[in-house]
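The complex appears here minus one protein chain, its other protein chains still in place.
Chain IDs A and B follow the sequence of writing; residue 1 opens each chain.
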Amino acid sequence: MSAYNFAYLDEQTKRMIRRAILKGLAIPGYQVPFASREMPMPYGWGTGGVQVSAAVLTPEDTFKVIDQGSDDTTNAVSIRTFFERTAGVETTTTTSDASVIQTRHRIPEEPLQEGQILVYQVPIPEPLRFLEPRESETRKMHSLEEYGLMHVKLYEDISCHGHIATAYAYPVKVEGRYVMDPSPIPKFDNPKLGDMAAIQLFGAGREQRIYALPPYTEVVSLDFEDHPFEASKAEHACSLCGAEDSYLDEVIIDDAGGRMFVCSDSDYCESRQAAGHKGKDAA
Amino acid sequence: MIELNNVSKTFTLHNQGAAVIEVLNDVSFSVAPGECVALTGASGAGKSTLMRMIYGNYLARSGEIRIGDVDIVQAEPRTVIALRREVLGYVSQFLRVVPRVPTVDVVAEPLRAVGVSAADAKARAEEVLQQLNIPEHLWTLSPTTFSGGEQQRVNIARGFAHSYPAMLLDEPTASLDAANREVVLQLIEEAKARGTAIIGIFHDEAARARVCDREIDARQFSPEVAA
Partner (left out) sequence: MTPLLSVRGITKRYGAHIGCADVSFDLYPGEVMGIVGESGSGKSTLLNCMVGHLTPDAGEVVFDTRANGPQDTVTMSEPERRMLSRTDWAFVHQHARDGLRMGVSAGGNVGERLMAVGERHYGDIRDKASDWLQRVEIDAARVDDRPTTFSGGMQQRLQIARNLVTGPRLVFMDEPTGGLDVSVQARLLDLLRGLVRDMGLSAIIVTHDLAVVRLLADRLMVMKLGRVVEAGLTDQVLDDPQHAYSQLLVSSVLQV
């Protein structure tokens, strides 16, 4: 373990990443290129988020990792273990106890506080990518605020499905300037992006981009006047804790089509159960 | 209305040893409003060339050709285009149209170009087509498939749809039967009565005698005669 520098990356690399983070915070929503390093895990497993976490962690931090809201899935466990071994920081599964939270595809249900940092793993940072494959062109579109194309995507949704069917990675506009991909979080989480007390950092390892939202940033989900944005979730209550305000996962429980809906945020669900809340399927 | 002063025309054939052919020399005459002048002379005398020069289709080598207050020899393309749209009509011997455009639209087009509404232009086009005895069931078809005589009548209908102050007519009665010939001559007489200045080529001597006020023999402009 002592063979590694604190948090795996060397200090020069961390400085380089911190500069990118600071630039990102100074220009909310702008994608800052950075020299992404090879990490001891494959692309797509959170290499961008891990590098950002490594650059912001200090020995005093308490670290939490969630994958789809859960602390105990493979990705979350392996990244948590990675930093336990390379940084020796304290880890937790309790949202309010963590100072740095790395996440894949969710924002915790419990509102985050000032002083906390939320680090997102981002597969494709460029919201315009699927309509305009040329990076040179998308960069120009960002710099000139040519965002008509983003609405073309939403238009296509409505014309195909009768409503905006984009359910995750729903594009947002930051401080009236940059259009940003919020990473593949469900659009249920979009309203939490704006005006958040915590710092939000986004890292895309393969694509070598970092972007950020400083605390209390204005974030607006794109929509049409006659098809306004809606933060949707399954029309159920959590089967375990009975919560009606949380984002739910659908779990198939037998071969006969039986299913249950449970909170995707495992910490939120467990703390509610500990406080005595019960859903219909609670043991 | 139409005035030519010392107009001459040569063709230089660059790809045939730069041969220079002198066609017309020192052409001067004028046509007043309401007057119809016939150009005469055997084939090759330069009648059609002269008509095309007056229309701006051929470029004069020297001299001036005034239609109203525009000298077509010196005018900018857009001035010539405006002149052709508003002032100067031309009925050629051949109908040249976009394939597949219905006859009624072909005839209405000159009116649409001067800003007449689609409905009024169509009504006027139908009126002229009716006059020229084009069967109604052909109106919605493209004239490209019509017989020679029908095409000629569509061409005349198109030429007379809008009331131009000056008109050039190249063999307007050729290949027409007696009834249609009569209609065309009436159209010419009506135009004259409106004050239109007309220059025409008529091989039909009786027609010429009826509508033309005087004749100009194009042979007098031929360089050999002058020389």
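The rule we apply is simple: a contact is a pair of C-beta atoms (placed from the backbone, for glycine too) under 8 Å apart; a residue touches a chain by one contact, two chains touch by 3 or more.
As the structure is a prediction and not an experimental result, all values here were calculated from the model.
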item	value
Residue touching the undisplayed chain, where the options are A:E90, A:E110 or A:E146	A:E146
Of B:T12, B:S28, B:T145 or B:Q186, the residue in touch with the unshown chain	B:T12
Residues belonging to chain B that touch the chain removed from view	11-15, 52, 56-59, 77-78, 80-81, 96, 98-101, 112-113
Touching residues (missing chain, whole complex) on chain A	131, 140, 144, 146, 148-149, 151-152, 155-156, 158-160, 223-227
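Note that only the chains that are shown with their structure count from here on.
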item	value
Centre-to-centre distance between chain B and chain A (centres being mean Cα positions), rounded to whole Å	76
